[in-house]
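All protein chains of the complex are present and in place, except for one that has been dropped.
In order of appearance the chains are A, B, C and D, and numbering begins at 1 in each one.
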Amino acid sequence: MSAPTGSVPGPRPEPPTGPEPTAGRSPRSLARRRRREALLRFAREYARNRAGMFGLVSLLVIGALALTAPLFIDQTHLTVTGAPGDPFQPPGGDHPLGTDNFGRSVLDLIIWGARVSLTVGLLATFVSVSLGTLAGITAGHFGSSGGTGGRVVASIIMRVTDWFLVLPTLVLAVALAAVLPRGTGTIILAIGLTVWPATARLVRAQTLAVEARPYVERARALGGGHAHVMGWHVLPNVMPVVLAQTTLLVATSIIAESTLAFLGMGDPTTISWGALLQAARTSGAISAGIWWYIVPPGLAIAVVALSFTLCGRAVEAVINPRLRGRS
Amino acid sequence: QEGDGSRLTVAIAQQVDSFNPFTAQLAVTTNILRHVYDRLVTIDPETNGPAPSLAEGWETSEDGLTWTFDLRDDVYFSDGEQLTADDVAWTFTTIMENDAAAIASGNYVSGFEKVTAEDDRTVVIELDEPQATMTALNVPIVPRHVWEPILEEEGDAFSEYTGDDLPTVGSGPFVLTEHSRGEHIMLRANPDHWRGAPGFDELYFRYYSEKDAAVEALRSGEVSFVYELTDAQITSLESVEDIAVNIADGKRFQAFTINPGAVTQDGEEFGDGHPALEDLTLRQAIVKAIDNEEIVRQGSNGQAVAAGGYIPPRYSDFHWSPEGEEAILDFDPDAANEMLDEAGYERGDDGVRVSPDGDRLELRMFVHSDRPDNVQAGLVIAERLADVGIEIDNRTVDPGILSDALYDAEYDLIFTGWTVNPDPDYVLSIHTCGALPTEPGTMQGDAYFCDEEYDELYEAQLAEYDPEKRAELIHRLQEVLYREAVVNVLTYPNILEAYRTDQIEDLQLEPAEGGNIWGQDGYWAWWSAQPAETSGSPTGGPSTGAVIGIGVGALVLVVAGAFLFFRRRSTMEDRE
Amino acid sequence: MTTTPTAADGPTGAGADDAPAPAGPRGPGRAASVAVYVLGRLLTAIVSLFAVIVAGFFLFRILPGDPVRAMTEGREVTAEQREELRRQFGLDQPLWLQFLDYAKGLLHFDLGVSFQYREPVADLILERLGPTLLLAGTGTIIAALLGLFLGTRAGWRPGGRGDRINTAVALFFWSVPTFWLGLLLIVLLASGRGFMPGLFPTGGMVDPTLTGPVERALSTAQHMVLPIVTMVAVIYAQYLMIMRSSLMDEKGADYLTTARAKGLRDALVRRRHAVPNALLPTVTLIFLNLGQVVSGVILVETVFSWPGLGQLFYSGLQVPDIGLVQGLFVVFAASVILMNLLADLVYPLLDPRVRP
Amino acid sequence: MSGLLDVRDLNVTYTSGAGDVPAVRGVDLSLEPGDTLGVAGESGSGKSTVALALLRLLPAGTRVTGRILLEGEDVLTMKWGRLRAVRWVGASVVFQGAMHSLNPVRRIGDQIAEPLMVHGTVPAKRVEERVAELLEQVGLPASRAQDHPHRLSGGQRQRVMIAMALACEPRLIIADEATTALDVMIQAQILALLERLVEENGIGMLMISHDLSVLSATCKRVAVMYAGRIVEEGPAHQVVHDPAHPYASALSAAFPKIGDPASRLAPRGLPGDPPDPADPPSGCAFRPRCAVAETVCATVDPPLWPVRPDESGRSERHAACVHVGSGRDGIEGASTPGETSTEETSR
Partner (left out) sequence: MSAETDPLTAAVGTDTGETPILRAEAVEVAFSSGVGPGGGRGTARAVDGVDLDVAAGEIVALVGESGCGKTTLARTLLGLERPTGGRVLFEGAPLSHRSRDLRDYRRRVQLVQQDPMGSLNPRRTVYESVVEGLRIHEGTTVDEYERVAGALSRAGLRPPERFLSRYPHELSGGQRQRVVIAGALILDPEVLVADEPVASLDASVRGEILRLMLELRENLGLSALVATHDLGLAWNIADRVAVMYLGRVVEVGTVEEVLSAPEHPYTRALLSVLPDSGVEEGPVVLGGEPPDPKRVPTGCRFHPRCPVLASGEAERAGVADMCTSVDPEVLAGGPGHRTACHWAARVGGPESPRTVEGPMSS
């Protein structure tokens, strides 16, 4: 189906700008321009949302720090043998957040850990949200309007989803992590592959609700194919659910890494927030009152998760016509 | 309610596999059963040597094949029956004859020919071959009149019998009275114990699956004793009033072994160890490149002793440490580099050496991910070996993956560690050629080590009944191990424990100097522990605590509820 | 082409001058159709369960490591002792035979034997089921109620102060690892350091020295406080967020204007009209979570030494005790299946539109 | 002046979205008990907005000014608590698109009962009885109370809404296109029912409809709206059959009459663009589409003048057009129009 599916559910995405000199432009460039304008408008509206900007900026700062970390962190300081301080130094001049059990600066570790943690958080979320959304929309759509063939597809998808769904997430992740070679990729896969069914379920429920609305029938009466209905009508209407899931999943994924470590499935040699937490735990820092080793990684995860939520919230405010103009 | 007596609470984490003394294997259960059933011989906390227990004395025949133990005559089981030589003989014979009953202690009787009760007080054990470990038979002696019917009834299913008929009937200083899986285990003192009544009326083991929670419980007084602490925890507990920490000499060693090329007993090669590691020079260079002191510092935060020989210094008779000339493998990266240069291991462009056969020195190192000290040591080793041009592929993995790699010989370096008993025979036996696998995957030990000299020395020490001569042989065994650089001991981690002095007055360490409390080879600690004067029962508080806790919870709820209610009241009017 | 009158379709008759009564929801075939519906769901559930059992069995067989080696690791055992263990647990047989045995056992609710405890897995699980249900059930119910309540508040006035504070707090807790929060709570509220008295026990479920049922119940309640607080804090955000977004979706609906026009208080409009509708998508989630929560309490139980299934699983994982882990896997999955089944059965009660 | 409903100078401006939309601009209405006022007018002229404004149901952020006296009390300045008490008891609404105005997950019986409970109109144990009675009134068997809205046809749902609106025996019923979705048969029933209620109980009814024949048959008086204003108001029959305002006459002419050969295959519309409430034309809003517009229309936005007044200058009817009788005089006489005439609208 070649139906155009406006994938960016931007605000007021169409140009009510009056008859412009459109002559001489190819439809393709027009479409491109339309999309660009929609994006611009989206950006403008987004920029007006203060909380959203705050979230975005803090994410960007964290991301930039993580990316440029090699420039200002001496990597030998992150090795066990090259640790610059004494073990468990409390926060102070040289080490603003103190040191860990090897004498490495906790601040350095946090910044460096962002590299892995953000990767895990983003990729795992991406994998599970896109998988879940795709499965949910497809199953919901074909289940309600696909004809017999579609229904078969839908029920297969749903069976698979249901089947994944009943597998206890954590247990499955543990098994996956145990079978696959240790590493960030495995963690991403283990999380991504086990978390999606919940998203799929939610999205499917929402899809079914949307599919029952007359405007979907109108779209079909207009000749819109499956892709059109799913992309143009269903997707924007499941976006709130997807956004809510996404914001939750980013934190979940980052934490899942440390949870897997807690259960003995992590890779203690990588530096990530989850691994830091786990290292803090195994070193007994919690009951020893070495708070500077435990609190920062936890807070870092929370800050990222909150920033994501603020962004998600702002996007939602921009794309939901009824919320427009508020907040 | 019977909790009026004094109680000693221990935080434990490991689950109970079985209270069947024939099958129980996990550390927690063997530790507990040690207080329930006496052994023939125990260990003297002062001398670290064998001490009389059920057996008042023992003697050996000339050929060393017959051992005669004289039993005490004042030992009664907790059901009032007297313990006789018949019980002892039956216990040993059962283990020898019944596979299911051999699960826990089969290794002690493998060299036994026959065990007989000469009379009520005398047990005679006949051996196939001399066996120097006869005074270290860690076999619980059980009442025949209780276990024989069970054995008959269970038959083949005996191995699944978990001994959950409580209270147990035993001769030890405590009687196991209660077990609530995953919650607690209760032992009551046996006031009629032949050695004298224990100081505490109750020994209460409480489950804490999270160590930090256990430490907090120690702080709050809910438990009297915790063990297996970390350095950070010890450091912070040290300064706490009413808490004493005990840093004991380690019984364990932490080591890594090098795959020297795995072979079966028939000489069939298998696995995929790095071929260059067959070269002794390379192995020695690897060991020289590693600073055990640094591993003590970084890997164990100082709570360990840098190792030389195989057996920890705690067993001063058997411990051996390379001195002077012998210390050929001391940390010396320059020398290591030199050795490698000389042996033709050229550095490649990336700084990684290549063996004379053209194999790049990239070695897979397997580390237990669940052992923080191993993980940390692994990091140090990886970084240090880089200094001598060896690249380490650090595989910090699950024990399962690690053991697969070990048994399939698909590793280059691998971490290992053993807790060494007062008699080191077993940990030595695993490096004999006889421990090599009969076919791939069936190895007994933890390294594919096989050395004729070693095997000879091993046989000799096993047959040597003279302690000093035996110690000498064992020293030489360790020297061989050290030289061959296959089994490389890194550190002896300290044992870190803490207890509340306002609950426990005084207890016996084993050994008395630098000894530990938990996991003693005897039952000295809990038998000797005396309740402190001020000892409030550690769990005496909860009911008041409960009242306070629930009160506070309720208060919070009420306040929150009221807040919400009034807030709603005030805003309800003006909202649409 | 002729159309024949079909008498089967309804009571008609000569001279019937009033229209046939509309088919009410309580038609004659209702009981039967409900039964068919329920049976259908049950059948699906059973098929899922079977699939899970097969998956569980093979999944845990491909886990690396030899359980017998793992069990005896670090202890002084001979090859014969190991062989004996292997034989005992049937690990010496080919995989398919093991599976057949296992499947046969399942028919009598025999989940095999735990390597670690040497006890039937089913017994172990039954023993621990109570505590887990107590903890997980209470925790989920509180979390769901709290999340729904606050989510309703937040979604009713999105962007408002209450919304911002509520979501920020919820997300903060959502983003901290369970064990981290649990341990901090122990440090702060249980250990009695500093000026804080130790208000709550550091772990366990009940003080075993207490014998009176009331005392024991009180003690259990006290032991439950911290685990429940941890659990609730960590999961309620999800309910809040979902409730919030579905309520926001519902906010523009015309029937809310109707409700307002009827003179209902704002709170009533929300409670009686908006929430029941917004609840529909949330219900799916609640049931999903209810199923997952049994396995989700692994961390909480571990931190607070709660003698439940989660802790059992954790201990099984350390060994690894394949028999146990696999049995728990089946139980965890079965709980999800059961909850899904319940969701399927309950949903039509909530949403009349899906009642066929 | 103590009529049932008295609306003075009602202005409503929507503020959401792209800019302000002044949907209602200075509407005056009044209604006595036992009266029926019909409101017709162009789609988008603000009829529903007026209806919603009467009970302050407009979306948050909408600007409403003027005065809405319901039995002497100003709805716009009421306390919320009082407003809630007034809603449904003082006045109830049948919404346009009533099919969507029912809560899909609640039984219709409960939804009808709800206002009864909230306002305590009947004792709790009589509620069920009353619900059954209401359903019977609108021609639904009482057993349908157990059904959920999706089981009802559009027409049935609409009738449920009407039953609900009648529940508390309000003094005023606002029916916004209450019969649009109904087929003629049911429409006839419902209209008969409403007429009876108005007559018997002396309640007032504000009936918004596009169907002029319905309005003329049911209402005593009719007001015609255009671009947010009332452009003509008067006795129903006169306004429908003999309209004075050009828009009203266009509307009336456009209404099809079955059997009238003139309208057969010749639907009549209104040429020209509908007004933009955000940017109304100067002067009379209808001017751009008006066939009889004059220059003066571009400058004067005429108020409601009496149409064909009697000697005392009074009339049953008023229209906002310079062509209407006194209107012209008023303008030409350059007197300030408005006050007097609007005063006269209410008797």
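As a working rule, a residue touches a chain if its C-beta (ideal position, glycine included) is under 8 Å from a C-beta of that chain, and two chains touch if they have at least 3 such contacts.
These numbers come from a predicted model, not from an experiment.
Participant: Among A:A31, A:V61 or A:L180, which residue is in touch with the absent chain?
Facilitator: The missing chain is touched by A:A31.
Participant: Of D:R63, D:K79, D:R126 or D:R264, which residue touches the hidden chain?
Facilitator: D:R264
Participant: Spell out, residue by residue, where the missing chain touches subunit A.
Facilitator: Missing-chain contacts on subunit A: residues 2-4, 6, 9, 12-16, 18-20, 22-23, 25-28, 30-31, 34, 147, 213-215, 217-226, 228, 232-233, 236-237, 319-322.
Participant: List every residue of subunit D that touches the chain not included in the displayed model.
Facilitator: Its contact residues with the unshown chain are 14, 16-18, 21, 40-45, 48, 96-97, 99-100, 140-141, 153-156, 177, 180-189, 191-192, 210-214, 216-218, 250-252, 254-260, 263-270, 273-274, 276, 278.
Just so we're on the same page, only the chains that are shown with their structure count from here on.
Participant: Which chain has its Cα centroid closest to the overall Cα centroid?
Facilitator: C
Participant: Just the number, please: Cα centre separation of subunit A and subunit C in whole Å.
Facilitator: Between these chains, centre-to-centre, one finds 24 Å.
Participant: When the C-alpha atoms of subunit A and subunit B are each averaged to a single point, how far apart are the two points in Å?
Facilitator: Chain centres of subunit A and subunit B, defined by C-alpha means, are spaced 45 Å apart.
Participant: Give the residues of subunit A touching no fewer than two other chains, as numbers and ranges.
Facilitator: Each of 178, 264, 281, 286-287, 289 in subunit A touches at least two other chains.
Participant: Spell out the part of subunit C that touches subunit D in their complex, as residue ranges.
Facilitator: Result: residues 21-22, 24-26, 253-255, 257-265, 268, 272-273, 276-277, 280, 350-353 of subunit C touch subunit D.
Participant: State the interface residues of subunit C toward subunit B in the complex, per the touch definition above.
Facilitator: That would be residues 63-66, 69-81, 84-85, 88, 113, 116-119, 124, 127-128, 179, 182-183, 186-187, 190-193, 197-211, 215, 218-219, 221-222, 225, 260, 265-267, 301-305, 307-308, 311-312, 314-315, 318, 320 of subunit C.
Participant: Please name which positions on subunit B make contact with subunit A in the complex.
Facilitator: Within the complex, subunit B contacts subunit A at residues 211-213, 215-216, 219, 229-233, 235-237, 294, 298, 301, 369-370, 372, 375-376, 378-380, 383-384, 394-398, 400-401.
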